[in-house]
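One chain of protein is taken out of this complex; the other chains stay put.
Letters are used for the chains, namely A, B and C, taken in the order the chains are written, and counting of residues starts over at 1 for each.
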Amino acid sequence: MEKQTIWHRLLMIDRRILYLILFVNIIIFLLLPVKVSTVTSPPVRRFYDTIEQLKPGDMVMVSSNWSAGTIGENRPQLEAVIRHLMRKKVRFTVISFEPQARDISFRFVSRVTEEGGYQYGKDWAHFGFLPALVGGIKGMVKDLPATIKQDIKGTPIAQLPVMQGVKTLADYKMVIDVTPAGTVAAWIAYRPKDLIVLFCPTSVMAAEAYTFLDSGQVAGMLTGAIGAQEYEQLLQREGLGTPFAKAISFSHALIILFIILGNVALFMSRRAQGG
Amino acid sequence: MSYQHAADNWFSAIIIALIALAVLLNIARAKAGAQLYIRRIPGLDAIDEAIGRSTEMGRPVTMIPGLTDFGVVAVQALTIFKYITKQIAKFATPMRLLTANATVYAVAQEAIQDAYNEAGRPDLYDPDDVRFLSDRQFAFASGVAGLLQRERVAASFMFGEFFAESLIFAETGNIVGAIQIAGTISFTQVPFFVAACDYTIIGDEFYATSAYLSREPVLLGSLVGQDIAKLLFVLTIIVGLITTTLQGKDHWLVKLLGMPGGWEAFWKVISKVISGGS
Amino acid sequence: MEWWQNFLPLSYERIGVWASVICTVAIYSILYRENPFYRLFEHLFIGLGAGYSLGPVLTDALYRYWYAPLWQDGYWLWAPVVPFGLYLYFIYSERYGWVSRLVIGLLIGANAGLFFQEFASRQLPQLNSTLSKPLWITSANFDLTNGQVLQWLPTVINNWIFIIFLVAVMTYFTFSFEHRGPVKRVATAGRWFLMIGLGAMFGNTVMARMALLIGRIHYLLSDWLGIPIGGG
Partner (left out) sequence: MWQIETGTTAGKIYVTLIVLAFLVLFMGLIPVMQVLPPRGRRALIALVTFFAGLVFAAEFFWPVNKQGENWLTPAIGPAQNTLQIIAAMALALGTYGLIRLHLRNIVQQRSQWGYSVVLIVAFVTMGFFSVWNTLAEKGVLSKTVVLQRGFGLLFDNMLVPLESTMFSLIAFYIFSAAYRAFRIRSIEASILMFTAMMVMIGIVSLGNIISYQWLGLPVEQTAEMEKNPFSLRNIGYNLALPRIAYWILQALNAPVQRAIEFGVGIAGLAMAIRLWLSLERGIT
């Protein structure tokens, strides 16, 4: 009789207790000084190798479409990517198809590039916010200066030194889409023929993208914060990804533990009822 | 590896034309009165069951089209909501329809009023039952969550396009003990609906549900056309697989079937045949 | 300086941090139950979000694509676009509401016209990638010079799995005929395979959501309480 109530209580546990357990679990493992390492997964390796093939002065488009909601995943990705691009001394431009992403990416990339000694206008530029995604891409394929017209600071983009010799999107080597939404499909569908697509999705979007990886429509992928951590390891620099990855690991462990516990409880309470 | 024009590989134009033909012909057939068959989706029984239970309990029913923009998906979601409203109108069960899009809101008001009229209870229609909460994703989600909790709804129907907010709806509905049926074309959200709802209508089943309920010839014909298109895809795959396995994936026929720029190899073969023949 | 001087909201930076923390706590309070404190911040959030979008929409879009070409470059043909777009705002009018459908019709039509390219570009390379998967170890596809047949077996097995899964799931999503006999069995298998895909999505999504929660907790611990985290 006693036993049955324990299993029963476990099945009927108040959700607020679950919330509290999760919260405490994350605090503990964020603070606990244990070290965890990862092995680079194949999509991340392909991502890294693709950027490694760039030559100094190549043009790269960074499409940053995340806003505050997914900051925990997309910021480490964007940071790792920008640092790698600066290391390869390539030119890049940033564009946003989400209103909030405009300010977040502009402020964030400005800070990172300042640390890396990149100069706005000469080494990189921000194109601001465009409301129509497909329209923007298709327009840039035809005529980039006529589509973008001016950068975030209002300078006509033909006057920017970084845009020397760039007439259409086909003059770019690759696009890197850092996004929590379905924007990559538009890049895949409407890009110029030889533009390489690299993808930094939140982990939610990652499972869907494996079909594009298989067909080669996406050349490489960083999956969420874990992807960023693996990338940081390849770049041999430690950022926010590393402590985050540890806390993610142990919250996964907690959830799996509770799923098993729930099943045991179900089994036991059924047996008690049956007997 | 992308298409700017159909000229990049004419196979694209051919397959689009074939699919368009299959869809349009079947729509024409259906409009001409042909009885097209659509199998019954198991989720339909679940809808009827949930309607039944909420009328027993007398607590409100909520219908949420998610963040769906105005378009086909929204119209089909409203078709299903109209069906539900007609059923509950017989028992005067209260309902709430919560939208996140101004256009969908305007169209939903018309649709729900129609539903009450068709059910013979125009007196039950209250324009305030159809509400526009917010077009911001999480603002909308928190508005819905608040309403579900305050009114302790008995059944919650979610049809349309959903994003990350889906689990907020589904878990809140679960907290208040509502029966929940979800149907969405957004595959990313299906796992959460499967986990938290009583029944989930997945992907294309959503279109089939509204076609089954409305018996609209355009929808029925289109669904039959889509099945033919799927068959076409499978046939193409089989032809390609056999060629690949026997001849290797660099064979011109394999490149012809959908690889951008793959038509060039085909032209070479053609010109060879022509010059060889003459 | 005492620790509390660094902690309390006594400078512009600390006021900002405290504001963030109050916002965070207010939203988390819904986990306990719906309450007025939460509702207050919910409305604050909606208002801020709507207000913010004015800047990018007005400046980045309308200023760049409409105001500048007209008043700066003098291309007067752009003049009718915004007056036409204003039809949208008749949507709440019972009498004139239908004119908004003209603008919506334009958007819907343009998206439909654009979809042909998207379909070709998105689906056909995938179709091509599917049908170029060899299903047998033949010399047309594999290097068999050293007689390494076994080496390629895993690839071929994975290709078979790929095709079987693909066709089964596609069969499940057909509606114009009754699923009976062998078709029903294939469709049922298709639904099971579908569950594998959904499970993979679920697993990935858990990670996404945890990362966001950890991001918030990290902010509370490091920025607000000043506990150093990082490096691991």
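Everything that follows uses one rule, which is that contacts are C-beta pairs under 8 Å (C-beta built on N, C-alpha and C of every residue); 3 or more make two chains touch, one makes a residue touch a chain.
Note that this is a predicted model, so its numbers are computed, not measured.
Here the chain not displayed is in touch, across the complete complex, with A, B, C.
Checked against the hidden chain, the listed residues A:Leu234, A:Ile255 or A:Met268 yield one contact partner: A:Ile255.
Touch with the chain omitted from the figure is made, among B:Leu36, B:Ala50 or B:Leu78, by B:Leu78. Take chain B: the residues that touch the chain left off the picture are 4-7, 13, 16, 19-20, 23-24, 27, 71-72, 75, 78-79, 101-102, 105, 107, 111, 132, 134-136, 138, 141-142, 164, 167-168, 170-171, 174, 185, 187, 191-192, 194-196, 203-204, 207, 216, 218, 222, 225-226, 229-230, 233.
Chain A residues in contact with the hidden partner, per the touch definition given at the top, are 13, 15, 18-19, 22-23, 36-39, 41-42, 67-72, 99-100, 103-104, 130-132, 135-136, 138-139, 142-143, 146-147, 150, 152-154, 203, 206-208, 210-211, 213-214, 223, 226, 245-246, 248-250, 252-256, 258-259, 262-263, 266.
In this text, only the chains that are shown with their structure count from here on.
A straight line joining the Cα centres of chain B and chain C is 18 Å long. Among the residues of chain A, those touching two or more other chains are numbered 69, 188-190, 204, 208, 216-217. Touching of two or more other chains is recorded for residues 117, 121, 125, 128, 130, 201, 205 of chain C. Considering their complex, residues 15, 69, 141, 181, 188-193, 195, 204-205, 208, 216-217 of chain A touch chain B. Interface of chain A with chain C (complex): residues 16, 19, 22-23, 26-27, 30-31, 33-36, 69-73, 99-100, 102-103, 128-131, 134, 138, 149-150, 152, 185-186, 188-190, 202-204, 206-208, 211-212, 214-217, 223-226, 238-240, 242-244, 246-248, 251-252, 255. Per the touch definition, chain B reaches chain C in the complex via residues 1-6, 8-9, 11-12, 15-16, 36-39, 41, 70-71, 102-103, 106, 134, 136, 138-139, 142-143, 145-146, 149-150, 187-188, 190-192, 194-195, 202-205, 208, 211, 223-224, 227, 230, 233-234, 236-237, 239-241, 243-249, 254-255, 257-260, 262.
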